[in-house]
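One structure is given below, represented as structure tokens, and several questions about it will come after.
Every protein chain except one is present and positioned as in the full complex.
Here is subunit A:
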Amino acid sequence: MRPLPISAYTVTSALGAGRAAHLHALRSGATGLRKLAFDTNTLDCWLGEVEGLGNALTGESARWDCRNNRLAALALRQDGFEDSVRRCRDRYGAARVGVFIGTSTSGVHHTEIAYRERDASTNALPDWFDHRHTQNIFSVADFVAAWLGLAGPAFAISTACSSSAKVFAAASRAIAAGACDAAVVGGVDSLCLTTLHGFNSLQLVSADICRPADAARNGISIGEAGGFALLEPDAGTPVRLIGYGESSDAYHMSSPEPDGRGAIASMQAALARGGVEPHQVDYINLHGTGTVANDNAEARGVCTVFGAGTPCSSTKGWTGHTLGAAGIVESAISLLAIEHGFLPRSLNTRSKDPAIEAGILLESRNGSVDRVLSNSFGFGGSNCSLLFGKTP
């Protein structure tokens, strides 16, 4: 593929709002995960909560108001992202800038609250509940397009935890085909009881903090996040998307294929599309959820493609598993690693699982980073690998 410059990007998670907060936390080794109260949750677990989502969206945005779109709005306001999009929109025209946003649960927390407030006699949902602008999967993409004043092709990709990695592939295709001249990609997923209790029902939520690749790891910590990137084919910026790979496991709805065969297919497709050899990749940002099954299968896949020598880590010990936003969060971290010459360690990993042979970073490292591969895998066996590189 023709490398696709990334002219702006931003991320907001439990580590804070914007890139500087993320870089600072990654360098200082401070997790964003806390044991705290969310809504009426009583599960004993660590959460990666974003601060500052208490205020309702108002004015023209009022009908979109829900936790997920509040998080989208907060993330859009960081790092001068709106200004970059405005410049891009002025240059190409609103109808020529696409919007591709990943989410797994969109505004479903709004629905959870509405169900508590059903009418006692009729069972009707409350008048304030607007399904289209909150719970519907497209809501967040529609909101982002409206907020930024964009009118190009727009859809929400929802493939569970690979959602906001796959938006880069969709946008890359749309630009290559001439369906748009530039694109905003991103992902937003917010805390809700559905995912907390859902993952808990599958015994995947840990009472301990998320410890990717650790010998004693026993599950995920759920987080929330929003992030965006602006893809512009002729921007002269320091970082770019150089490859993407997508695959399916064809194995099980909620367990990864144990040998990582689907993961191997997506990683190899990303390398092939980028014309990059495995030894040219300086760092792999793993999906690394902290479940026994994911981390084993992914490490097997990584070793098959790269051997055990390529430095790799999951950054979910910092942010938690932000589900449909994991792709964009970890893309932003990958881009920070390239721009700042920094390899983040696998936070909270005390001793590496002997079954894992991949080169898990137990200490962060400084050094030149030219190319990074970022993995995102989801339920339904949906895999996506992205390859980012420095502009020569």
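Note that a residue touches a chain if its C-beta (ideal position, glycine included) is under 8 Å from a C-beta of that chain, and two chains touch if they have at least 3 such contacts; residues count from 1.
Basically, contacts and distances are computed from a predicted model.
*Asks:* Name the chain not shown, per its UniProt record: "Cytochrome c", "Beta-ketoacyl synthase-like N-terminal domain-containing protein", "Branched-chain amino acid ABC transporter permease" or "Inner membrane protein YgaZ"?
*Replies:* Options "Cytochrome c", "Beta-ketoacyl synthase-like N-terminal domain-containing protein", "Branched-chain amino acid ABC transporter permease" or "Inner membrane protein YgaZ" narrow down to "Beta-ketoacyl synthase-like N-terminal domain-containing protein" for the missing chain.
*Asks:* Would you indicate which residue among A:21, A:125, A:235 or A:362 is in contact with the undisplayed chain?
*Replies:* If we include the chain that is not displayed, A:125 is the one touching it.
*Asks:* With the full complex in mind, choose from A:25, A:174, A:188 or A:209 the residue touching the hidden chain.
*Replies:* A:174
*Asks:* Can you work out which residue in A:26, A:85, A:154 or A:229 touches the chain that's missing from view?
*Replies:* Going through A:26, A:85, A:154 or A:229 one by one, A:154 is the residue touching the chain not shown.
*Asks:* Of A:29, A:198 or A:341, which residue touches the hidden chain?
*Replies:* Checking each option in A:29, A:198 or A:341, the one touching the absent chain turns out to be A:198.
*Asks:* Please identify, in ascending order, the residues of subunit A that touch the omitted chain?
*Replies:* Looking at subunit A, the ones touching the missing chain are residues 95, 104, 108, 111-112, 114-116, 118, 122-125, 129-132, 135-138, 141-142, 145, 150-160, 166, 169-170, 173-174, 176-179, 193-194, 197-202, 246-254, 261-262, 265, 269, 378-382.
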